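Quick one: the structure is below, and I'll ask about it shortly.
Only a single protein chain was left out; the remaining protein chains are all shown in position.
Each chain gets a letter, A, B and C, in the order it is written, and its residues are counted from 1.
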Amino acid sequence: MPDALVDRINQTPGWTKEMGIVILTASPEEVTCVWEVGERHHQPYGIVHGGVHSGVIETLASIGAALVALPRAQRVVGLENHTSFIRAVRSGTLRAAARPVTRGRTSQMWEGWIRNDKGELVAQGHVRLLCIDEGTTLG
Amino acid sequence: MPDALVDRINQTPGWTKEMGIVILTASPEEVTCVWEVGERHHQPYGIVHGGVHSGVIETLASIGAALVALPRAQRVVGLENHTSFIRAVRSGTLRAAARPVTRGRTSQMWEGWIRNDKGELVAQGHVRLLCIDEGTTLG
Amino acid sequence: MPDALVDRINQTPGWTKEMGIVILTASPEEVTCVWEVGERHHQPYGIVHGGVHSGVIETLASIGAALVALPRAQRVVGLENHTSFIRAVRSGTLRAAARPVTRGRTSQMWEGWIRNDKGELVAQGHVRLLCIDEGTTLG
Partner (left out) sequence: MPDALVDRINQTPGWTKEMGIVILTASPEEVTCVWEVGERHHQPYGIVHGGVHSGVIETLASIGAALVALPRAQRVVGLENHTSFIRAVRSGTLRAAARPVTRGRTSQMWEGWIRNDKGELVAQGHVRLLCIDEGTTLG
């Protein structure tokens, strides 16, 4: 994906920008990002809130699935996000990547991994998305 | 739960406060909250980001499970968050509630629902949490 | 749903019959069943195998969703099954029920509960299904 598009995604206001999550690369095969853990990501005990992990995986899966859908004149809608928490994190740099498990015409599934500075797995998740033909109204 | 404790939760810095999510009530039987949808909750197409829904359910489940764990000299650790997206939301007030499905000594599961102004279900999720006896180190 | 249809479901060969699971009622609002725990349901330690619980919830959700889809000239395809295990069971009669969480035109979600003789929750699960218009080929 051309850097111009990644730049545009990173400048779009919303949850991902609010959280300081920076998309590094985006293609129909893989989407990656990085962010610096800060107070805005914490739950009350000072570790990264599970919802931030779920949200990062949702962000990557949605971008990837949209890149698959676009040339098919489709858009995607997230149905289910299932994220497993493996290791607590208090601070440092986190990196994440998502890759497709299936890219069917009616549904896609993307899998994502979040890793800490040492490359250890922090969280892993799956997002199932519905593919909708443009012009179709959702019931 | 005394209002003083709810107040303290609402003043604690972190993801939940950052997102403008306000806890209304919190007990070992139910935790509820409310928030006003804004740009900080959006994905690029202007609808509430799935990660926000996952995160709200994680917040409520974690508070509830902690209230169950506390008098048992336990703390809780989130293991899995599974959130299903039912209805897209662009703006307005969202309300959520979580209630326990099981409150065992080794694990708890809490279920949460997010509803829009009209009371329609927007998202539903489940969080499985591990209960750890205080003094135990996690492997 | 007329008893004749429930009878026909119960006589159809396949996994559900193999497991001795008997459908009691089936409508677009609720599907229920009962079964007697035996050796065929056990994992090696003599408790009911988690896959049996997942499968029972899949059975009920699929029947219910199909009953919703039929009058719309749609069929349904299961996308995701997420089942949580609450209480180990060795023997006795188990009963289960599933009810819809959403019955949209593009996807449905059904929720199911399995309970023991005492009415205690044994397992709870969710199935997300895709609705396909008849005549459409899956990509």
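Definition applied: contacts are C-beta pairs under 8 Å (C-beta built on N, C-alpha and C of every residue); 3 or more make two chains touch, one makes a residue touch a chain.
These numbers were taken from a predicted model, which means no experiment stands behind them.
The residue from A:V34, A:L70 or A:V101 that touches the chain not shown here is A:V101. When you scan C:V6, C:V52, C:L67 or C:C131 for touch with the missing chain, the hit is C:V52. Contacts to the hidden chain, counted on chain A, fall at residues 82, 84, 86-87, 101-102, 104, 109, 121, 124, 126, 128.
Although one chain is not shown, part of chain C still touches it, namely residues 9, 12-16, 18, 39-44, 49-52, 54-59, 62, 77-85, 88, 127, 138.
Mapped onto chain B, the interface with the missing chain covers residues 79-80, 82, 104-107, 128, 130, 132, 138-139.
As a convention for this text, only the chains that are shown with their structure count from here on.
The chain with its Cα centre farthest from the Cα centre of chain A is C. Chain B and chain C have Cα centroids separated by 28 Å.
Inter-chain centre distance (chain A to chain B, centres taken as mean C-alpha positions): 20 Å. For chain B, the set of residues touching two or more other chains reads 82, 84.
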